[in-house]
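First up is the structure itself, then whatever we jot down about it.
Of the protein chains in this complex, one is absent; all others appear in place.
And now, chain A:
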Amino acid sequence: MEILDVARWQFGITTVYHFLMVPLTIGLALLVAIMQTAWHRTGDPRYLAMTKFWGKLMLINFAMGVVTGIVQEFQFGMNWSAYSRFVGDVFGAPLAMEGLVAFFVESTFLGLWIFGWDRLSKRLHLASIWAAALATVASAYFILAANSWMQHPVGVEIGPDGDPRLNSIWELLTNSTVLAAFPHTLAGSLAVAGTVLIGISAWHLARRHRDTPIDDPDRRVWHTSLRLGGWVGLASFAAVAVSGDFQAKLMFEQQPMKMAAAEALCETEEPAGFSIFAIGDLTDPSCDNVVSVTVPALLSFLAEGDFESEVQGIEDLIPAYQEQYGSHYPDDPRLGELAGMPIDYVPSLPVTYWGFRFMIGFGTIAAAAAAAALWFTRGGRVPRSRWFAPVALASIATPFLANTFGWIFTEMGRQPFVVVPNPTGVDGVYMFTASAVSAGVSLGEAVFSLVALTLVYAALAVVELFLLIRYARAGVGGVMRPPWEKPDPPDDDPSGPSDSGDDDGDGDAKGTGQDVLSFAY
């Protein structure tokens, strides 16, 4: 095994893992901010319960998102030092901006929100969750701008040392690729939060509220949450589809090889059909053994917006790439066993082909689940069927899977490049993944960190799931005394009442005061 493989596995594992947490944080933070706004406007205790319950799940998940994010920022330098030197002038800027203008806001205001329930006025407390939620969105924008530059390098010129040099931050931040990727990712995040709301609420409704009256406050919490999740799920699916179509058109133009691989399109076709599924040996680069079931002319539509256009296939693209970027890796000893070897310009076909299909497929299932959930709960109904709750719970996994496959597709699809040369990107700016890896790091160190991070991540995944399930099952009672219940006689906690006496907070909500510190840590 070469250090390149180890570094790639580590990057893949840590990134996919990080991106399980991030969409849930982004989506839930926005929805919690909306719930708290509803509470602020109406004073309806149902919205307070929703804010606290879903807010708690968001926090359990947020902690993991933060700590896995630090690894992302550091490992460019640790494992990819050659890459860092090559792109530092460009790539570092959006990362630094993310820290300075987004992540600082996110962390500070989330701390204020968690502990500020009885310290801040209601209005300031509401502003805190909005600041944190919007900062997560801004965070996503900067990170996607950095990633998009690797997919489509713009806003740079080649400097005197041969490395790209930023000459327009504006072009980098308004890269067509990030303008497409950002709405797509944001919608994908909201889809995650939507199905989480649906799945957990459906379970509570099915378990507890088959026969409770329609105005029962607990039932109303779950019903409202489910409906909110359903609408968010549907709307985000629409946004995902529109932005995804836009993204695909850009990709045909910017990275034709990635899309040809995503379609297992070996020969150029005119018009080209969209493959639904393929049978045969996708690992065979000549694609002689692949039989694909296609919808005629649909791929031409995806690529160019009409049903006639020619779409270039892998076998015609290979010679074009070889002519432009060489047929063999340079004879550089730092490339290890790849030095002097022929360059394989075709990304892994099984990964790109199935990654693309799974992304779309799981996304569609999530949307269908959202539509079904809305239908079954129309007019305040509680579904009577046995299978509704388990299906809704299972559907929680689908947008996570769709996001994961989407990222695997988009990152693996650009191999063998880490910075992809594009017809519309700046000419001559590209880097092979093989030459990006750290030269000063030993294989032993790299393997050790891969194993250590993977084990720690795996252990934490178990803990996070355990806690999420525990709090999800407990419902509103797990995070606060339900606002519609009478308080217990004050014998369980002698220190509680004395606490509320000496504070200067004016925004204390009924029933929240003594729960503040237990809501926090």
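One rule holds for everything that comes next: a contact is a pair of C-beta atoms (placed from the backbone, for glycine too) under 8 Å apart; a residue touches a chain by one contact, two chains touch by 3 or more; residues count from 1.
The rule is short, and it goes like this: contacts and distances are computed from a predicted model.
Going by UniProt, what is the name of the one chain that was not included in the view, given "Catalase-related peroxidase", "Putative alkaline shock family protein YloU", "Hydrogenase" or "Cytochrome d oxidase cyd, subunit II"?
From the listed options "Catalase-related peroxidase", "Putative alkaline shock family protein YloU", "Hydrogenase" or "Cytochrome d oxidase cyd, subunit II", the omitted chain resolves to "Cytochrome d oxidase cyd, subunit II".
Out of A:6, A:90 or A:282, which touches the unshown chain?
A:90
Decide which residue listed in A:214, A:238, A:293 or A:463 touches the omitted chain of the complex.
A:463
If the missing chain were put back, which residues of chain A would it touch?
Within chain A, the residues touching the omitted chain are 59-60, 62-64, 66-68, 70-71, 73-74, 76-79, 81-82, 84-85, 87-93, 95-101, 103-105, 107-112, 114-116, 119-120, 159, 165-167, 169, 438-442, 445, 448-449, 452-453, 456, 460, 463, 467, 470-471, 473-474, 477-481, 492-493, 495-496, 498-499, 503, 514-515, 517-518, 520-521.
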